[in-house]
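All protein chains of the complex are present and in place, except for one that has been dropped.
Chains: A and B, in written order; residue numbering restarts at 1 for each.
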Amino acid sequence: MIELKDIRKVFNSGKPNEFAAVQGISLSIEAGKATVLKGPSGSGKTTLLSLIGCMARPTSGRIVLFDREITSLPERFLTEIRRKTFGFIFQQFNLIRGITALENAMLPAYPLGEKFSSIKKRGLHLFELFNISQKAHSKAEWLSGGEAQRVTIVRALMNNPSIIIADEPTAHLDTKLSLEFMDILEKLKEDGKTLLLASHDPLVYESKVVDRVVNVRDGRIEGAEE
Amino acid sequence: MTKWIERHRNILDFTLASLLRRKRKNAALVSVYTLIVFLLASVLLFTYALREEASILLQQAPEMIVQKLVAGRQEPIPVAYIEQIKAVRGVSSVKPRLWGYYYDPIVGANYTLLVAEDPLINPGSIVVGEGVSRLRFVSPSDSLEFRTFQGATIELEIKKVFSSEFGVVSSDLILISADDFRRVFGTSEEYATDLAVNVRNPKELPTIALKVAELLPDTRQILREELLRTYDAIFNWRGGILLAILFGGVLAFIIFAWDKASGLSVEEKKEIGILKAIGWETSDIIRMKFWEGLVVSLSSFLMGLVLAYVHVFFTSFMLFEPVLKGWAVLYPEFKITPFIDGAQVASLFFLTVVPYAVATIIPSWRAAVVDPDSVMR
Partner (left out) sequence: MRKSSLFFVYLFIQTLVLGGLFAHAAYRQKTDEGFLQEKVNLVHRLGLTDLCLFTEASYTRHPSLADFHTAFQNSPMALEHFPSGSIMTPPQATKKMYDKVD
């Protein structure tokens, strides 16, 4: 459902610190499956994720999403697609301090013009699903690592996206929480979501939840594994 | 349409939550902002209402006053001039005015003694303004003593006190008979303080004034129109105290706007990055900043204006009383009629709300257009 054709991404083009994060990658991501981009830091997997997730544009190459080329769409349309199709889970959690967990989770839905009460209802429902209802009205900075992780998952699910992108999701979690996270991913897959992760944590890429591992090194793919 | 409303309301919800994060700082901001609006609006409301009242009341002032000037100062004018002025074509009446200042050493106040035709005023009786009665604790049938120019003391009985409703024109007035006036000040019957002239056709006033000036070169003519203009210009923006308030107010606004315009903190930039990463557009960020500015400025403006109105029209401009009173001992009780100038209120709105809202949006622009993937790197 997602196809990348010969994607290149160059940063600081023309300047002395010019650097190609992604150098000619072609890739197909299957719908409904969990794919992991595996590789050391600096391999370009984070850049790949942001390209696939419509957060940035490739320097050259084409990206096709659901049979629609999105590479040259104007920002507004790109943002539209990103909002409706993708949910992001960041490495650094990136919750906004000073507001509650629930408010954080509801944020992605705000600009879409949905009624506040229905957003809140959905949020609370998801909080219950992930067993963090009691923390719904706590300020974000008071959450533990695992709770914060789950809030970011709820946030990612808020607009009911079909694709979840997670960048090093277990980087700040202990083993127990990492395994819990993989369980959550399994449930999401059962719900029909497509999962795309970047990780160099064996707990992730060796998990039975994962359908496909793609090795990324120095901006290129080194063969694919099942 | 509802989507548009809901989107703005949602963004406003986040903005308010965001503002509440720094309760104390933002509370201080709103308070100071409100204070500035309050001061400016108080002065605006008061001066306008007073000017309006002056322009209404002085419409019935004498059309022309003729004063005699000697060496640049006002001197008693010969009553004989009346006939000469009457002879000028267009003049309908010339009346002598007898008035002067009396310093009361007991309270240290200045009164204006004015000779008036009134059934209550005979030799021995006077009518006083409420300020006089207030200062000296006197009421009808009490007496006031006056020291004459010869050093003697005379007692005059108060027949009536002007009510405080008329304070703005009569607070320090003492209406007195011509005989008593002359007993106190020793002015000769051949002189008056100045002359009040009325004409048949008001349009001819300047011409008539010119003729009087030619006829009596040692006099000065003051037209009613000039009277009105004096009071129109009173509390002029150039005036010192107003300038100080205005300058202080403008300075405070500049400080606020500078604080906003000097760019966002690292934390604010990061938050905008997060918002963009989770799906907010540049325009949504701008909307948020707009609401941020509007919430502060609109709340402050409304609060400041309400407080100013109450301050000016319910407490008679109480906080500025020391300024207006100056070193005077007799100060009228100001019960001003609330004349409001909508244009001034509107311009106050645009001067206070708009710049702040703009100052909040402009520096956010750069941060708002940041690439959403910046937060992933």
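To be clear about the criterion, contacts are C-beta pairs under 8 Å (C-beta built on N, C-alpha and C of every residue); 3 or more make two chains touch, one makes a residue touch a chain.
Please read these numbers as outputs of a predicted model, since none were measured by experiment.
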Margin query: Looking at the full complex, which residue from B:87, B:152 or B:233 touches the chain that isn't shown here?
Written below: B:233
Item checked: Touching residue (missing chain; options B:79, B:178 or B:302) -> B:302
Item checked: Per the touch definition above, residue among B:77, B:91 or B:109 touching the missing chain -> B:109
Next item on the list: Would you write out the residues of subunit B that touch the absent chain, in ascending order?
Entry: 9-10, 12-13, 16-17, 20, 53-54, 56-62, 65, 67, 69, 72-74, 95, 97, 101, 109-110, 112, 114, 116, 129, 131, 165-173, 175, 194, 196, 206, 209-210, 212-214, 217, 220-222, 226-227, 229-231, 233-236, 238-242, 295, 298-299, 302-303, 305-306, 309-310, 313, 323-324, 326-332, 337-340
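What we mean here is this: only the chains that are shown with their structure count from here on.
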Notebook entry, point to check: Counting in whole Å, what is the centre-to-centre distance of subunit A and subunit B, each centre being its mean C-alpha position?
Noted result: 64
Check: So in the complex, which bits of subunit B are touching subunit A?
Finding: 2-4, 6-7, 9-11, 13-14, 17-18, 20-22, 267, 271, 274-275, 277-282, 284, 371-373, 375-377
Margin query: Quick check on the complex: what are the subunit A residues that touch subunit B?
Written below: 46-47, 49-50, 55-56, 75-76, 79, 82-83, 88, 90-92, 94-100, 103, 107-116, 119, 155, 159, 167
